[in-house]
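Removed from the display is one protein chain of the complex; every other protein chain stays in position.
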Amino acid sequence: MSSTKPFGDILSTIKRESIVTLLRKGERIDGRGLHEYRKIEIETNVISKAEGSALVKIGDTKVIAGVKTEIGKPFPDTPDMGVQIVNAELIPIASPFFEPGPPGEDDIELSRVIDRGLRSSEAIKLNELAPIPGEKVWIIYIDIYPLDHYGNLVDASGLAAVSALLTTKIKNWKVEDGDVVLLDEEKPLPIGEVPVFVTVGKIGDTLIVDPSYEEELILDAKITLAVTSDDKISGIQKSGLGGFTPEVVKNAVSLAINVADQVRKKLPT
Amino acid sequence: MASEPQKTKAVATPGDVVSVIEEYFPGKNTYTIDGKIIAKLVGIVVANYDKRIITIEEAYKPKIPQEGEIVYAIVTKIRDISITLDVFYIETRNQLLHPPLTGSLHKMNISGEYFKSTYDAYGYGDVLRAKVLIPKIPLILATRGREYGVILARCPSCMGYLKKHGFNLYCPKCKKTIRRKISSHYLI
Partner (left out) sequence: MRSNNVVLINEEGLRVDGRRPNEMRPFKIIAGYLSNADGSAYIELGRNKIVAAVYGPREVHPKYLALPHRATVRCRYSMAPFSVEERKSPGRSRREIELSKVIREALEPAIFVEEYPRTVIDIFIQVLEADGGTRTASITAASVALADAGIPMRDLVAAIAVGKASDTLLLDLNGIEDQYGDGDMPIAIMPRYNLVTLFQADGIFAPEEIEEALKMAREAIYKLYEGQKEALKRKYLKIREEVLSSE
């Protein structure tokens, strides 16, 4: 059962005034411009046991993602495609607000937003990952672990997932006697179009990108857009208790597309 | 004349031997085993040569507010004698507390002025700005003084925020005046 979060509105009322006053002047509490992202740092291949991995920092927000691969059964409805599984866990290390225990709605929402963004843009060429259609295909696990939550976990998680995928190597294979034989040589995971996730927050009439933790507390609502390199949208998630008018949605989309270009430059090549 | 305690340059970590009991008395944040004075915390070693006391000036304070610190708290329970609150923010450190700490506000610590009962001073859900008297759990709080008291309250009938109106709070929607012990920091 999903329920309203306690405390949010009290904190926001207390913090809101000072943040909103600044926003009216076009400023933010950390000195950024309204449409300015925090500093992005990406370190890849940080986990040698993973087939691909990345540690992403957006300001003080820190997320690690690792890719593991194995041969397994395809989904019945897509027998000739590999399987993509995204799992995110909001571990208590990252924030006092994260409780230990089985994944809750926030963990699962995060996993699914990233999953949809990657799947729709065909970030992984899953059709090239079915050695024996209907029987044996590659399963690509993308596990996302926030380490420090200072706001905008979605964008950071997306960036970590994409960066990890871009550096993932899988074993080459051949099919022999109806079985998949993995070879010693490795090759890069077949990658299609990777999206960049950009979250746009709305406070009053103002739109901001890459909300910090304090800003997230007072946002009316936010909208995450997965943007492809040809400026298409491959995933949308509105969250928060407020809403957007269609005009504001339009502005948010064009803002996200603009910002996505800058973020994309940081991706590992 | 007594001289000031001397800060040494030494940084101690837990378990470090900082002196022996023949030379110093073990002071704050130290303990002794076998005549050795040992640091409990990360911090700077401070030696008071006159009083012969050695202490550790702690590097990091635990997130439990200290005596005199200013906190924000939400009223969760009102009884005749005292009010129970959830302390969720330390103003003096600009630090959120999650989970919140339980606080307790006794009737006599509410105000210098007379309030007939605890129910007249505060309502459920009120956000108070309060001072920590005793830093234990529950935190013993006080709201005496004009800077302390309600900083945000809702109307009991319509749940809208109350506005400050002279010495009282006022609900613009229900046109009702509500008496509270108001802080000069009231937000709206």
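Residue numbering begins at 1 within each chain, and the chains themselves are lettered A and B in the order written.
The definition used in the following text is that contacts are C-beta pairs under 8 Å (C-beta built on N, C-alpha and C of every residue); 3 or more make two chains touch, one makes a residue touch a chain.
This is a predicted model, so every value here is computed, not measured.
In the complete complex, the residue from B:P100, B:G123 or B:G149 that touches the missing chain is B:P100.
Within the complete assembly, A:E70 is the residue of A:E43, A:E70 or A:D231 that touches the hidden chain. For the options A:K62, A:R119, A:K136 or A:K222, the residue in contact with the chain missing from this view is A:K62. Listed by residue number, the positions of subunit B touching the unshown chain are 11, 13-17, 29, 31, 33, 38, 40-43, 58-64, 97, 99-102, 137.
The set of subunit A residues touching the chain not shown comprises 46-50, 53, 60, 62, 64, 66-68, 70, 87, 89, 91-96, 100, 102-103, 141, 143, 145, 147-150.
By definition in this document, only the chains that are shown with their structure count from here on.
Listing the residues of subunit A that touch subunit B in their complex gives 7, 10-11, 13-14, 17, 96-97. On the side of subunit B, the complex with subunit A involves touching residues 72, 74, 88-89, 96, 98-100, 127, 151-152, 161, 187.
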